[in-house]
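Note that one protein chain is taken out, while the other chains of the complex remain in position.
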Amino acid sequence: MAENPIVAAVERPQAVAPQEADFDNRNSDWFIDKAVQILVFLGGISAIVFIIGIFVFITKEGAGFLFADLDIVEFFTSPRWRPTSEHNPTYGILALVVGTASVTGLAMVVAIPFSLGAAIYIAEFATGKTREFLKVLVELLAAIPSVVWGFIGLTIMNPLIIQVFDVPVGLNVLNAGVILGLMAAPIMTSIAEDALNAVPDRYREAAEAMGATRWQVTIRAVLPAAKNGLLGAVLLGVGRGFGETMAVLMATGHSINLPSSVFDSVRALTATIAAELGETAVGSNHYMALFTIGIFLFVITFIINLTADLIVRGVRKG
Amino acid sequence: MVEGSEKVVTAAQNIHTLRPDARVKLEIADLAISYGAQTILSDVNFSIYEHEIFGIIGPANAGKTSFIKAVNRMDMFTSSMHVDGQILFNGRDNKSLRNVYALRNRIGVVFPLPVGLPLSVYDNVALAPRLSGIKSKEKLDVIVERCLTRAALWDEVKDRLDSLGSLLSGGQQQRLTIARALSQDPELLMLDEFSIAVDPVTTMRIEDVLKELKKEVTIILVTNLVQQARRLADRTAFFLEGKCVEVGITEELFTGTVKDQRTRDYVEGRFG
Partner (left out) sequence: MFVATELNQQDRKVQGLCGILFMLMTGLLILPVLLILGTLIYKGGSVISAEFLFSEPTNGMTAGGIFPALYGTIWLVGVALLISVPLGVAAAVYLSEYAGDNWFTRAINLAIINLAGVPSIVHALFGVGAFVLFFGFGTSILAASLTLAIMTLPVVIVATRESLQAVPHAFREACWNMGATRWQTIRRVVLPNAVSGILTGVILEVSRTTGETAPIMFTGAAFFLPFLPESVFDQTMALSLHLYVVATQVPGVPEELPYGVALVLIAIVLLMNSLSIAFRMWLRGRKKW
């Protein structure tokens, strides 16, 4: 060390004896950390890989029909789905689309008012234990498997409809619509309730400070603030109804029909695949046409989910 | 390396009037820190010497906490944080290290708010030694007892080393945090406004501990309490609005000549 401190400072005194070897030594912990980072990244992108994979594989299986024999006009406008006809097979999904749409539509008529009403009650009116209990109950209802719902449509709703409305067949739009509505309602309730809970309490306090009752607070402050989230809930309900398979397979009657009333039997897009895929030969036009329906379902639900996500995200940003 | 900047020479001169043989532990050259487009600290140039307590004072938003983050390379975890200039630890630029964890392992940090990890008190203190590969129960026992004793916490927790560190009282958690920092056996200890969440009595006890520790480690004490800096720090830097306004022997900032009038105004409590 220099004797004159000023000189020492100018000459930049030697720093502490360096034991810095380990500063440059990448030990096992360093490499393990890197390896884990890569592994979890692979996990992270797996969801993207699977979504792309789903699209690629169903397109691959349907390609031979989709890009060759498919008559796109007939596909969307003909109500005749006769893939097994020996001389003149036709592949029109109009009746199936109408079947799916009518069942989903009726389901929403059933589910929207009740799920929004229930969500408002749970989020804005119920308190304490009641609230917790209702939330748990709604969550449990959402867990009932679709095959059980289909079974209920078949064994409980079917005779009920025949008896009450005096119709010959109880497996129809009404049956499947109600079943699907009961199925979708708990999920829509949960999501709508989340949307209501996401409204900051200061909105409510501001309205209450002006002397509004709970009901007025809900109508004037909470619902407008939560409207995007509620719309998202409805859209997800629509998506769920659209893609539901087992329940509509069992409760619609599964007959190809352009329905004129809720008492007509119909057939859904999803149910058609579920019922027919097992009967077809791999690579046949029928088999590939079913995959083409799959592509259609994938694209529609993708758009619905994307829209719902954008709407809900809009709330969070605003 | 730093071009012979005026400030550095002054600072060095000051420490050597106190301790002629002091060696540089940490050297800061043209340090600038920004978050996105916003620069929150710039033109920082000074050296910190072994076995000194170096105080950093200044009002809120002066860039004190970001300074500590930059020394410890915590900018790695904040994607918007950008650090320019050099920070030399033992003469090594802390950005040139191939294993940055070894650097952080040698630097102990204590935050404004106490963080007792949700592990047992024992595991809180044994965590750092375990990370650096110490497995022997006897060794860990010794380290845990020594660090807790030095952090003035041992007597209060020795009978419940199994209870959760995150459920201790605020003051106890802060001393646990200090014990954890000490368990790293650090060469440099950085404390960021450690007394915010601690009662005055505990603060005084910790201050006594720091005076003792000075014999072994270098300490950077960031504080919003001017008098705490005066009690503890050998030298003090004054940060204001993203600049290092002044570096000097602590007592001189209070009684001697200062370069910038704002320094005197601040230490005498005219703003802050």
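In this document, chain identifiers A and B correspond to the written order of the chains, with residue numbering beginning at 1 in each.
Everything that follows uses one rule, which is that contacts are C-beta pairs under 8 Å (C-beta built on N, C-alpha and C of every residue); 3 or more make two chains touch, one makes a residue touch a chain.
Not measured: the values here are computed from a predicted model.
Trainee: Check each of A:109, A:164 or A:306 against the chain that is not shown and name the one that touches it.
Mentor: Of all options in A:109, A:164 or A:306, contact with the hidden chain holds for A:306.
Trainee: Using the definition of touch stated at the top, determine which of B:32, B:81 or B:117 touches the missing chain.
Mentor: Answering carefully, the residue with contact to the hidden chain is B:117.
Trainee: Which is it among A:66, A:185 or A:311 that touches the chain not included here?
Mentor: A:185
Trainee: Applying the definition given at the start, please give the residues of subunit B touching the unseen chain.
Mentor: On the subunit B side, contact with the omitted chain comes from 72, 74, 77, 79, 101-109, 111, 113, 115-119, 127-128, 131-132, 164, 166-167, 177, 180-181, 184.
Trainee: Mind listing the subunit A residues that contact the chain we can't see here?
Mentor: 29-30, 32-33, 36-37, 39-48, 50-51, 53-54, 57-58, 60-61, 113-115, 117-118, 120-122, 125-126, 134, 136-141, 143-148, 150-152, 154-156, 182, 185-186, 189, 211, 213-216, 218, 236, 239-240, 242-246, 250, 270, 273-274, 277-278, 282, 290-291, 294, 297-298, 301-302, 304-306, 309
By our rule, only the chains that are shown with their structure count from here on.
Trainee: Between subunit A and subunit B, what distance separates the C-alpha centroids? Give it in angstrom.
Mentor: 51
Trainee: Please give the residue numbers of subunit A that touch subunit B in the complex, ascending.
Mentor: Touching subunit B from subunit A are residues 1, 3, 5-6, 8-10, 12-16, 18, 20, 22-27, 29-30.
Trainee: Can you check the complex and tell me which residues of subunit B touch subunit A?
Mentor: Residue list for subunit B touching subunit A: 1, 4, 8-9, 12-13, 16-17, 20-21, 23-25, 27, 50, 88, 90-92, 97-99, 101-103, 131, 187.
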